[in-house]
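Only one protein chain is missing; all other protein chains are in place.
Moving on, here comes chain A:
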Amino acid sequence: RSEKRTQKALEGKMGIRFILMVNKQGQTRLAQYYEWLTLEQRRALEGEIVRKCLARNDQQCSFVEHRNYKIVYRRYASLFFMVGVDDDENELAILEFIHLLVETMDKHFGNVCELDIMFHLEKAHFMLEEMVMNGCIVETSKANILSPIQLMDKAH
């Protein structure tokens, strides 16, 4: 199995490859990709991964392998947060990243729920953009993530 992994050439591997937020009915609420995929590829990818994660229960670990990615996921209420990473990434750190993301959104929206993300998708995107660039985590302080967003909101 490790041979299979090394055989798949990870060209331009950049830590985080994509971030998805999907609800229990399989509807995508947020999709951020850090590599170029066509529409069909994205849809297929999302469908397969969601199916895999939905089939698992809470007693099972939060890591799933799919093709040449590792998917780290965690469910918060009705929403699945799924991050696709390359083999080298520290899974526990990604879990912490997901938690950080949720906490940040919670701080901004106040008791964030799925509806908040649906109606303020761009805010969620801005938070992600502050946190991740080129697939690398560049910011991990909630204050630093939110301050530009709060500034921009005030100014406009």
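Here is the rule we go by: a residue touches a chain if its C-beta (ideal position, glycine included) is under 8 Å from a C-beta of that chain, and two chains touch if they have at least 3 such contacts; residues count from 1.
Heads up, the rule we're going with is that contacts and distances are computed from a predicted model.
Trainee: Refer to UniProt and select, among "Chromatin accessibility complex protein 1", "DNA primase large subunit", "WD repeat containing, antisense to TP73" or "AP-3 complex subunit delta", the name of the complex member that is left out.
Mentor: "AP-3 complex subunit delta"
Trainee: Which parts of chain A are in contact with the chain that was left out?
Mentor: 1-2, 9, 11-15, 28-31, 34, 36, 39, 42-43, 56-57, 59-65, 88, 90-93, 95-96, 118-119, 121-122, 125, 129, 133-141, 144, 148, 151-152, 155-156
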